[in-house]
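Here's the structure, in structure tokens; my notes come after.
The other protein chains are all here in position, but one chain of the complex has been omitted.
In this document, chain identifiers A and B correspond to the written order of the chains, with residue numbering beginning at 1 in each.
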Amino acid sequence: MEIVNKLLDKSALSALIERLSKSGKEVYAPVKENGITDFAKVDTIDKIDFDCITTIQSAKSLVFPRVENILSYKKTSEDIVVKNVDITAFPEVVALGTRPCDAAGFIPLDAIFCTDNADEIFNARLKKLTVISISCKKADEYCFCTSVNGNPGNTTGSDILFTEISDSTYFAEIVSEKGKAILDTNTDLFKDTAAIDKTPHLAEVKQEFTAEAINEKLNTLFESDIWDKQSMRCVGCGACAYVCPACGCFDIQDENKGNKGIRHRCWDSCGFGLFTLHTSGHNPREKQSQRWRQRIFHKFSYQPVQQKQFGCVGCGRCSRACPADMNIAEHLKEIAVN
Amino acid sequence: MEEIKKIAKQLLSENKVQMVIGFEKGTANKVRPAFFTKPDDVEKLIYNEACIHNLALYLKKDICHHVAIVAIVANPNVVRSIIQLASENQVKEEKVTIIGISFEGKCVGILDFKAAEEFAKTQPKGLKPEDRAFIEKVQSMPMEERFNYWVETFSTCVKCYACRASCPMCYCGKCNVETNNPQWIPVASHKYGNIEWHIMRTMHLAGRCINCGECTRACPIDIPLNILSYMLTDFVMDEFHAEAGLSATYAPALSSYTNIDKENFIK
Partner (left out) sequence: MSEFEPKIVAFVCNWCTYAGADLTGTSRIKYSSNVRIVRFPCTGRIDYMLLTKAFAGGADGIIVSGCHPNDCHYTSGNFYARRRWMVFRRLCDFMGIDTRRIVFSWVSAAEGAKWAQIVNSANEEFKKLGPYENYHKLSTQEIFE
């Protein structure tokens, strides 16, 4: 659908949040607690942190939770009863205050969960998610969205995008049908406007390379020693994969107690040493450099081939969370000019 | 800093070591661990107040496996970690060259293990006042409140294991969480899985932790999990008069015993 342009006063945003929350939707927005900013459920505008460059973790947990039950089982005297999770019971969720990079991250994640077979549970959650993003006025040295086909005012992945054009007003772009549904039930809050040039109100993020150039270069770099050099300081934790909006690796675990049990899906990371350990004892990626190579290749070479999507949106969360300062943008730039 | 660079350059050019683990400039104002293999590379080495990372953890990673001798830029925490690793038979003296630096940043030169032990004893150890205050605050809560406090604090843990990955003492090739026969610790990061992981990790570090605080620094969620280990460090000192990282020959506190250990709760 064609983008519908509107204006929204900040006081109207407060009313919008309260209305959404009262109508039964769960609204998640960046909230600062104990010194860090992360997505949390809100029902008013009060606690929302509008100043953060970005949250520590991404919003992917709204469609791909850290832990999620997918079925339960119970052994009775006659039978084993298996009950699937009720996908019709997922709540309506609104992600408010995601950045354009966060919103763009839902697309490669969706591609992963729709490879071959569409994942029922993920898709049921995604269908109930509305993404209301806010453009970036600030960026820091970790941001590199413009190098991976993004930008601080990008509408990709958002249902509505707000851009702050003054202290009191947002320029609202209604991008999708879901966004239109919110507009249509709250027309009194929005004002008409012609399209506005967002550029003066957006952060500047210098483009350092292109995703396509990385993709090209990787074709010749599999056996290169650049991976050994780049990965030396990597400690092999899962922080980068867990905070990344586009990483979707998971583990399936059964937990039981007596005659009852559940099956979970929970996050996993290709950075862990035993991620690829076979039951035979062989580990095809036993060195950290192989796992680092895998991370870059997956995002910039394998995913483009398999799912026609790059697996990186340039949010920089991985670099901010990394205990060893493995700045991914720096590494990618090195690959691009190698 | 110049002193450190001089020593590092000399060690490499005389082939006394094949790799120097130190620091270089990182993103913005940060520093990052760096691995120098040629004397000319050492120009990039820096050392300042931001250099608090515990580099000893790299000694047990695969990057050091095939390096004959490694030199390491070592503040007192790193020195103690190396000594503790030595007491657990994880590093050999002839394979590690310690370039000692005090907490104030003064380079004290190359230390063998004996000298390193002496050096570590001179440097401040023990809990900072704010850590002590935090421990007392938690301890003074009634029992149920304490339990809820820790369950809620750990409920935000995502089980990324950054705490484990950045700890020099967590060098097990196959961590307890990675065994599934039996599945000791649930993999998922729900409240139950989280609290069990932290109980287990704290117990495995009892008597071995040197209070460097890397675990909390590495945690993306800033959870104060180091407080658990700090509390046990005090307890181990009080009960067994043992402190980690000060002797390369004494066994860690929980791998040893005396037949006069005193307790008051065994009937």
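Simple rule for what comes next: a residue touches a chain if its C-beta (ideal position, glycine included) is under 8 Å from a C-beta of that chain, and two chains touch if they have at least 3 such contacts.
Just so it is clear, the structure is predicted and the values come from calculations on it, not from any experiment.
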Contact list for the unshown chain, restricted to visible chains: A, B
From A:N5, A:S21, A:N69 or A:N149, residue that would touch the chain that is not displayed: A:N69
Listed residues B:L45, B:M231 or B:A248, member touching the removed chain: B:M231
Touch with the omitted chain, as defined above, among B:V78, B:A116 or B:I195: B:I195
Residue touching the undisplayed chain, where the options are B:A28, B:A133 or B:M203: B:M203
Missing-chain contacts mapped onto chain B: 135, 138-139, 141, 143-151, 176, 184-185, 188, 190-192, 195-196, 199-200, 202-203, 206-207, 228, 231-232, 235-236, 239-240, 253-259, 261, 263, 265-267
Footprint left on chain A by the chain that the document does not show: 67, 69, 72, 74, 83, 255, 257-258, 260-262, 264
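Rule of thumb we're sticking to: only the chains that are shown with their structure count from here on.
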Contact set on chain B toward chain A in their complex: 26-28, 30-35, 53, 57-58, 61-63, 156, 158-162, 164-166, 173-174, 178, 183, 186-190, 193, 214, 217-218, 220-222
In the complex, chain A residues that touch chain B: 34-36, 38, 56-57, 66-67, 140-142, 232-233, 235-239, 241-243, 251, 253, 255, 264, 266-267, 269, 272-274, 286-288, 319, 321, 323-325, 327, 330
